[in-house]
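Only one protein chain is missing from this complex, and each of the others stays in its spot.
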Amino acid sequence: MNSIITISTVLNTASMGLIILGLFIIFTQKNLIKMVIGLGLADTGVNILLVSTGYIEGNTAPIFSNTSLKISQMVDPVPQALVLTSIVIGFGVSALALALIIRLFEKTGTLDTSKIRGLKW
Amino acid sequence: MRKLLSIVLLAGFIFYFATLTGGLLIPSNSSERSSVGLDILSRTANETGSANAVTSVVVLYRGFDTLGEVTVLFLAALGISVFMKSTSKVRKRTLDQSFILKTGSRLLFPLMFLFGFYIIVHGHITPGGGFPGGVIIATGFFIVLLTSESVEFNKTLMSVLEGLAGLTFIGLGLVGLFGSGNSFLQNFLPLGKFNTVFSAGIIPVIYAVVGIKVAAELSSVVFAMKESK
Partner (left out) sequence: MLYLLSFLVLVMLSVGIAIIFVKDILNAVILSTVVSLIASVIFLFIAAPDVAITEAAIGAALTTVVFVIAIKRTKIKATIKKE
């Protein structure tokens, strides 16, 4: 049983599932704010996938809290540094999309994409 | 029709992702670890003096990417304030909320400010750094701004702080380029004693600047979105 479900399959399922869910919400929902929620979900899934490429089972965080920690017991610090940037930029994208949606609502009065001309899927 | 088409597309995506990410995770007992990570881990204690390897990667080894991230945040904040420009002269003030919310937020604000400041300053010793610390300070700010009426939000002070912090970041990098060293964002301050606050050269200074910039930027963004026209 343990040789089929390893920790890498669990993490793969989590990130793939979140990306697929996020994409499904963007494709099928008609409410504009729910589309932005789906975009945020897909962002979170991609970040989990990126961090999990540096994980080695049983190792600890890459911080030298006392100098007796060996390097071979630490995980990779480079993907974590890149994901820090990615989380902040994901928030920036969501905030800008919501500002656009507020202005669109003030112009057209509705949030349904099938009623706004030019946005019909 | 739309749901059927999207399910077919997603089935194709599932197949593509499964073959793509299947070989991505390395099992724990294999010998093919990434050599860049091992190299950085073995050098970071002596070259940079910071105990947190992720911080030294973000600020020193990949410092240019952090500059790009700060630029992207600045562009997003610029875009939001252009869209949310209020066109009327009369500003609607925040209404006073109930007594519990008002008093509780005023009691909570110094604690959140202190906690965010602690996370920013200790970025090279414990996990954290400039970005989450700035976000916590911004959250402290708009807990007070959203619940009390008598607190004025000084927009010019926030934009002046943000601009000065961004200029300081680039200025520190240029000092490394034209001053003692020969590369942008070089570590030119002395590395102190390992694992204390005043160590690791330029890293706490840059993280403090980034924290101030992020806090000022995010509180002006949320306040611009909240103000009605």
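Think of it as A and B in the order they're written, each chain with its own count starting at 1.
The rule is short, and it goes like this: a contact is a pair of C-beta atoms (placed from the backbone, for glycine too) under 8 Å apart; a residue touches a chain by one contact, two chains touch by 3 or more.
None of these values were measured; they are calculated from a predicted model.
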item: Among B:41, B:60 or B:136, the residue in touch with the chain that has been omitted; value: B:136
item: Touching residues (missing chain, whole complex) on chain A; value: 2, 5-7, 10-11, 13-14, 17-18, 21, 24-25, 28-29, 31, 33-34, 36-38, 40-41, 44, 47-48, 51-52, 55, 59-61, 63, 75, 80, 83-84, 87-88, 91, 94-95, 98, 101-102, 105, 109, 111
item: Touching residues on chain B - with respect to the absent chain; value: 52, 54-55, 119, 127-129, 131-132, 135-136, 138-139, 142, 218, 222, 225-226, 228
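Here, only the chains that are shown with their structure count from here on.
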item: Contact footprint of chain A on chain B as seen in their complex; value: 2-3, 6, 9-10, 13-14, 17-18, 21-22, 24-28, 33-34, 36-38, 40-42, 45, 51-54, 57-58, 62, 65-66, 68-69, 72-73, 76-77, 79-80, 83-84, 126-127, 129, 131, 194-195, 221, 225, 229
item: Chain B-facing residues of chain A, complex; value: 6, 8, 11-12, 15-16, 19-20, 23-24, 27-28, 49, 52-58, 61-65, 67, 71, 74, 76-78, 80-82, 84-85, 88-89, 92-93, 95-96, 98-100, 102-103, 106, 121
